[in-house]
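Next up is a structure, given as structure tokens.
Only a single protein chain was left out; the remaining protein chains are all shown in position.
Each chain gets a letter, A, B and C, in the order it is written, and its residues are counted from 1.
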Amino acid sequence: MTNLAVKLPGLSLKNPVMPASGCFGFGREYSKFYDLGKLGAVIIKAATGSELFGNPTPRVAETPSGMLNAIGLQNPGVEKIIEHELPFLSQCEIPVIANVAGSIIDEYEMVAKAFNQTDMVNALELNISCPNVKQGGMQFGTDPKMAAMVTERVKRVSNLPVYVKLSPNVTDIKKMAKAVEAAGADGISMINTLTGMQIDLKSRKPLLANQTGGLSGPAIKPVAIRMIDEVKQHVSIPIIGMGGISSAEDVLEFLLAGADAVAVGTANFQNPLICPEIIEELPGVLHRFGFDSVADAVGKGGSHAHV
Amino acid sequence: MTNLAVKLPGLSLKNPVMPASGCFGFGREYSKFYDLGKLGAVIIKAATGSELFGNPTPRVAETPSGMLNAIGLQNPGVEKIIEHELPFLSQCEIPVIANVAGSIIDEYEMVAKAFNQTDMVNALELNISCPNVKQGGMQFGTDPKMAAMVTERVKRVSNLPVYVKLSPNVTDIKKMAKAVEAAGADGISMINTLTGMQIDLKSRKPLLANQTGGLSGPAIKPVAIRMIDEVKQHVSIPIIGMGGISSAEDVLEFLLAGADAVAVGTANFQNPLICPEIIEELPGVLHRFGFDSVADAVGKGGSHAHV
Amino acid sequence: MIKKEMVRVESSSLVARDTVKMVLENEYISRLAVPGQFLHVEAAGHTLRRPISIADADREIGTVTIIFRVTGSGTKQLASCQPGMTLTVLGPNGNGFPFMQAGSRVLLIGGGIGVPPLYYLGRSLAVKPCTVKAILGFQSAADVFYEKEFREFAGTVIVTNDGSFGEKGLVTDVIEQAGSFDYYYTCGPTPMLQAVTRKLKRKPGFVSMEEYMGCGVGACFACAIPARDGGYKKICKDGPVFPAEEVRL
Partner (left out) sequence: MIKKEMVRVESSSLVARDTVKMVLENEYISRLAVPGQFLHVEAAGHTLRRPISIADADREIGTVTIIFRVTGSGTKQLASCQPGMTLTVLGPNGNGFPFMQAGSRVLLIGGGIGVPPLYYLGRSLAVKPCTVKAILGFQSAADVFYEKEFREFAGTVIVTNDGSFGEKGLVTDVIEQAGSFDYYYTCGPTPMLQAVTRKLKRKPGFVSMEEYMGCGVGACFACAIPARDGGYKKICKDGPVFPAEEVRL
């Protein structure tokens, strides 16, 4: 039997596959397609201190092998999420990772505190890398000092393990990773979206009302793999890898690069059953390439494995 | 008649379309497919001070809507290029842009000087952004001070207009652009490739012998458009845009974003006739979207056109 | 309930310029489909699915019909699908048009590719029976489709922007001609919806809306639009049909 289980700070995953934040809402919609209990975990949509209505539409655009989004962190606010959304997920008996966002550090703290007080969340994912909001987000995600500061402050108010989600829109991803590790992060999530733009030829305007958006999907997979490989060599905390995953083979590629678990985002839109399908195929794929377990494969194929 | 002509420092282009550096060699091979005289210009493969043999193979890998390459700047060296390659291009009566690379500033200077002494080159493109060589390249392309220094030094020894080719692997592309403009650059080329990696599941190693490579092709187009839009708002020198162009519609999107001319790279591999095909279709596409000339469209659709 | 279903293309034909009618075999969807709902259709080689309204459904033989205009690369790819090929769709998605009680007089106002869902709706209302009238607007004669089909159950006025077929003008120019009615249902481009709802603001009506979509099932917030009450609505899940007074156009 191929062992799919993964142990990460605060998380006992029966398999390494979870839907990525923002691509799965709070789970309700996809629970109509399959039993969420099959998932390794769920990462929920970003929560902010109070309700956010997000950007004007259009908020998504299609690109070659990918898409742009500029949702703008729309969410009901942390209190309503705890009240109306988490109880549903709790029934599913899978670990829940709450994605935390804010425009100032106090807001991150406040949201983290709120999640910390429930027993319905197993870990936090700090979204310091959302390119689609005017304030916060990105600026924390591109400056190592700011990133470290948010991490530290959130760690201080929270007993939950903290995974910091890194932005790929930086010159030196290692620096970001090392800064958040030093600040106490329990793990790293990577990558968030690359900032991109599409211009509509007819209207002669950026297609997205927000003008720029985050590029996700298979198009960015090589960037994700490269960055995970790079970061893996410089930190010792675990990595949740994401960026363009749409098959069990992709999952293995992320594990080889150094991811300890993975998240699937954009691919849910094309195939709502993608997560359980990948989970079902993963043992066969691991076996085909000579691995007995997920743990076996982690980090076995990155550049550090050979240099 | 739709006017396709573009005037840029040192370059009178009859149309805005040229093959991108490294994707067209020195023109010979593609001259067997069509008359190079149809092109707006040609950007030749990077030249270094002496012959470079490049990286071990495999040097290319396919990715979703794109490819990775790690050629490693293989080229015969500037002297041999001037002697054996440029005379052929001179016959074609199109502007030639020489891509200049090096591992130290002296080498850039030396190569620029050599090209400057011929009358077969119309402009230089400084490749400060090649991710595939251990020294130089990237390090100049990610630090605004270094980029400015190379630009300044090359400008000092060369009468030819200098286009600086920017790397997208940076946190703040504006800063890079402003730094090279201040240092005297006559124009900007953007974007070079995004650094990426692909891992071969069977061998459990990065597929490229060089481990990482540069991501190009349609996958990166949204990043290119976003960066051009961003830079356009902060510099007043012209931009040669590139990154994933494979149709006349794509060319128009780049013009709208703020590019004054464009280069086509990866698409040549799929369709060796892509450049003349695009040139032929461009008037129709411009017309369909309400433009009488290329100049008319430049910068008409970026975010700055509306904010 | 939305499912991911395989459908077999039974037939595909051009009903107007760049406008394709495709009949898809799928028992489950044909059985559940309600007028106003849509399918989220796979376009091979594309990251995102395309939302296309259900233009008709036949439970007996287990088919649903879609009618779409080839506007970009996804619908072009779809249009190239030959009979016999299979594709996956998510569906039926969203909430359809609410039916009013038998005996009501309803007016359908459709523009361009907003016409298809009104066909299934009108046909269904007519058998209740309701009295159905239709105003259908198109760019020009080459774009007109389903006139005959609508006439089978509804007094139908066709308008074209250039007057090359039917009346010349916009749908709002001929609303008076339709006489009195109790409810209206409208679907079409946003400017048309704005004009219609403004003109008919004292009448109860329902609008079917469009927005760029990610998931199509309510999970990604791509299609969220402000609601009149200050909250928001997801077009894919709460809509695409809304009471005219509930949304800001």
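In the analysis below, a residue touches a chain if its C-beta (ideal position, glycine included) is under 8 Å from a C-beta of that chain, and two chains touch if they have at least 3 such contacts.
Remember, it's a predicted structure, so these values are computed and weren't measured experimentally.
*Asks:* Touching the absent chain in the whole complex: find that residue among B:30, B:115 or B:254.
*Replies:* Spelled out, the listed residue whose C-beta touches the missing chain is B:30.
*Asks:* Determine which one of B:9, B:58, B:77 or B:184 touches the chain that has been left out.
*Replies:* Answer from the full complex: B:58 touches the omitted chain.
*Asks:* Which is it among B:50, B:117, B:203 or B:271 that touches the chain not included here?
*Replies:* Missing-chain contact among the listed residues: B:271.
*Asks:* Under the stated touch rule, tell me which residues of chain B contact the chain that is not displayed.
*Replies:* Interface with the chain not displayed, on the chain B side: 22-25, 28-30, 32-33, 45, 53-54, 57-63, 65-67, 69, 71, 74-75, 217-218, 266, 268-273.
The rule we apply is simple: only the chains that are shown with their structure count from here on.
*Asks:* By label order, what chains touch chain A and chain C together?
*Replies:* none
*Asks:* Report the chain closest to the protein's overall CA mean, measuring from each chain's own CA mean.
*Replies:* Chain nearest the overall C-alpha centroid, as shown: A.
*Asks:* Of all chains present, which has the mean Cα position farthest from that of chain C?
*Replies:* Greatest centre separation from chain C goes to chain B.
*Asks:* When the centre of a chain is set as the mean of its C-alpha atoms, what distance in Å lies between chain A and chain C?
*Replies:* That gives a centre separation of 36 Å.
*Asks:* Could you work out how far the Cα centre of chain A sits from that of chain B, in whole Å?
*Replies:* Here chain A and chain B have centroids separated by 33 Å.
*Asks:* Where in chain C do residues touch two or more of the other chains?
*Replies:* none
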